[in-house]
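Of the protein chains in this complex, one is absent; all others appear in place.
So, chain A:
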Amino acid sequence: MDLRHNEIEGNSEPTQSLGQTSHLALDIGGSLIKVVYFSISRDNCIDREQESSANDTLGFSNGNCKHPILQGRLHFAKFETSKINDCLEFISSKKLHLGGFQHHENPGKNKNFIKATGGGAYKFTELFKENLGIDLDKEDEMDCLVAGANFLLKAVHHEAYTYIDGQKEFVQIDQNDLYPYLLVNIGSGVSMIKVDGDGKFERVSGTNVGGGTFWGLGRLLTKCKSFDELLELSHQGNNRVIDMLVGDIYGGMDYSKIGLLSTTIASSFGKAVSDNKELEDYKPEDVARSLLRMISNNIGQISYLNALRFGLKRIFFGGFFIRGQPYTMDTISVAVHFWSKGEAKAMFLQHEGFLGALGAYVSYAKHSIDDLVCNQSMQLPVSASYTADPNYNPLNGDFNDNESIQCSVYAA
């Protein structure tokens, strides 16, 4: 693929052609590497009429788009950062770093580069260079997160949903009433970003108690070998064994005066203080559950307080910590519900782990295509069909090809 490096830098003449559409972007976080790549469909090009009619049917006013379309699938994959070599092999085997397309126009002219974000984009620059001979073009993490979220919330029909008492309910977001919102990205740590519009956002808060804490503490406490194993464990646990509940303090009575139920957690891990038990005496399941509740609850609370502070109606939670984990989502929802007295709802994103990578992916367009055109051309997938990979196994340490979105890419 040829992105005409020099021109991109200058961000001047959009000279993209179909075949030059970039197709790999990375988000290299502290614990996970997220990969988004585009694979082209067999029939590369769809003619304009077809597209226009699709647009019309769906009510998109994309009328004056007179450009060829590339149709294909956006794929999502994850690797543990500690196993970065797997990721390199994966890229190498799929030749993703070469642009994937066989018809490079100027193979020798420019060095290949891949859009990347996340702290690891800095840390592993040399490694990518050595192993794959490519440069990582660093995109700002926060920019990517927001761009990814904006993209998903606007373009993918069933992207946002609430999760209450085990019920997943999709929320239709009115594109014109999307902003402002609070985006809570739960990675190793947690960033809370107030998003006011495309490219208009501010990191207003965050917390150091995030996914890394869950996994890190969880590993130390349970000897689990992977994040997902730990999550799985938490499913089976009972946090009451180890958390001090309001009822434990007030002898089973509700402390109703201050509105606390006897089942409210008064102090996470508080029972470990008084029991004469060692770590080995607790079931790893219970420990994992308690930990999950502690962290989810905390993130939910801090998020709500920040939303309140800026008067934001919607809070979207994303990041790899959530992973569509019902229990995690449930506790976050409960926390938001509890602290907001039912006035706010936590919402989640289907592609929660890939915001950054998606944003990095989108940034190719930003740099190469005139903004206006870009906005329109990137409104995809019009006929968005979300397909989760049925083979996705949460216990599998390596995440390959686990999700994809069928989509169309427009080029100016």
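Keep this in mind: a contact is a pair of C-beta atoms (placed from the backbone, for glycine too) under 8 Å apart; a residue touches a chain by one contact, two chains touch by 3 or more; residues count from 1.
Note that contacts and distances are computed from a predicted model.
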{"item": "The complex's invisible chain, by UniProt name, from \"Phosphatidylinositol glycan anchor biosynthesis, class U\", \"Kinesin-like protein\", \"Pantothenate kinase 2\" or \"BOS complex subunit TMEM147\"", "value": "\"Pantothenate kinase 2\""}
{"item": "Of A:N150, A:S234, A:N298 or A:S363, the one touching the omitted chain in the full complex", "value": "A:N298"}
{"item": "Residue among A:N306, A:T328, A:Q350 or A:S363 touching the omitted chain", "value": "A:N306"}
{"item": "Chain not shown: contacting residue from A:G120, A:G148 or A:G353", "value": "A:G120"}
{"item": "Contacts of chain A with the absent chain, listed as residue ranges", "value": "29-31, 81-82, 118-120, 122-123, 140-142, 187-189, 191, 203, 205, 207-213, 215-217, 219-221, 223, 227, 242-244, 248-249, 251, 257-259, 264-274, 278-279, 282, 287, 294, 297-298, 301-302, 305-306, 308-309, 339"}
